[in-house]
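And now, subunit A:
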Amino acid sequence: MIRVENVSKSFTLHNQGAAVIPVMRGASLSVAAGECVALTGASGAGKSTLMRMIYGNYLVDEGEIHIGGTDVATAQPREILQLRHDTLGYVSQFLRVVPRVPALEIVAGPLLAVGTPHDQAIERARHLLQRLNIPERLWSLSPTTFSGGEQQRVNIARGFAHIYPAMLLDEPTASLDVKNRETVLQLIEEAKSRGAAIIGIFHDEAARQRVCEREIDVTKFTSGLN
Partner candidate 1 sequence: MTPLLQVQDIAKFYGNHIGCEAVSFDLFPGEVMGIVGESGSGKSTLLSCLAGHLDPDKGAVLFDTRADGLKDTVKMSEPERRMLGRTDWAFVHQHARDGLRMNISAGGNVGERLMAVGERHYGDIRAKAVDWLGRVEISENRIDDRPTTFSGGMQQRLQIARNLVTGPRLVFMDEPTGGLDVSVQARLLDLLRNLVREMGLSAIIVTHDLAVVRLLADRLMVMKDGHVVETGLTDQVLDDPQHAYTQLLVSSVLQV
Partner candidate 2 sequence: MSNYNFAYLDEQTKRMIRRAILKGLAIPGYQVPFASREMPMPYGWGTGGVQVTAATLTPEDRLKVIDQGADDTTNAVSIRKFFEATAGIATTEATQQACIIQTRHRIPEADLREDQILVYQVPIPEPLRFLEPRETETRKMHSLEEYGLMHVKLYEDISQHGAIATSYAYPVKVEGRYVMDPSPIPKFDNPKLEMAAIQLFGAGREQRIYALPPYTKVVSLDFEDYPFVPTKADHTCDMCDAADSYLDEVILDDQGNRMFVCSDTDYCAGRQQAGYVGALGTAIAEDVA
């Protein structure tokens, strides 16, 4: 489902004397449907970088990234947008907060984007927010005033609203208490049993052991570059 082949990337900082900073070379991995693979490595090793490249958020200098039938590395913006709508979900580390939009609408967003009727989308959003223990009185509020943990749970709810065949999860259990961490791990297991291919970054080793079949140490692709 997800296949990364020989991906390399460097950053060129034009406004700092055109300094070239290589950050990845020869990255390769593959994830089959129903599998969850963890990216490991020290902080700053390049886990998030790789994930962003898979999502199309970062450009790649070389290599291929196949999700379903699309090569993200060379696809048109329109194709990547379509991919992100239907096929590839991404739960980032932090919720990017938009003022005024209530939590319910944020979570329902991905469903509305694929054409789900409004009440159905809201219903699913309610269900997820409930599972993640967000108090109902907060559902109609914008997450701008939520705690970090609450924001992250809204972020996760949004990530799992639409059934994506492929998912990228960046620290989904960070800043969560035991109960909520358990819920998130269950969501991941449910996604896997639906056949989703998942790549995750988990600082928490127990979580990693619980849901991931394999681990890939990105240090292999990034060490010795600088």
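Note that in this section contacts are C-beta pairs under 8 Å (C-beta built on N, C-alpha and C of every residue); 3 or more make two chains touch, one makes a residue touch a chain; residues count from 1.
On the choice of candidates, all candidates are chains of the complex that A comes from, given by their letters.
Given the structure is predicted, the values throughout are model-derived calculations rather than measurements.
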Exercise for the section: Given that all of 1 or 2 sit in the same complex as subunit A, name the one that actually touches it. Expected result: 1
Problem - Of all residues in subunit A, those that touch candidate 1 in their complex - result: 11-15, 52, 56-59, 77-78, 80-81, 98-101, 112-113
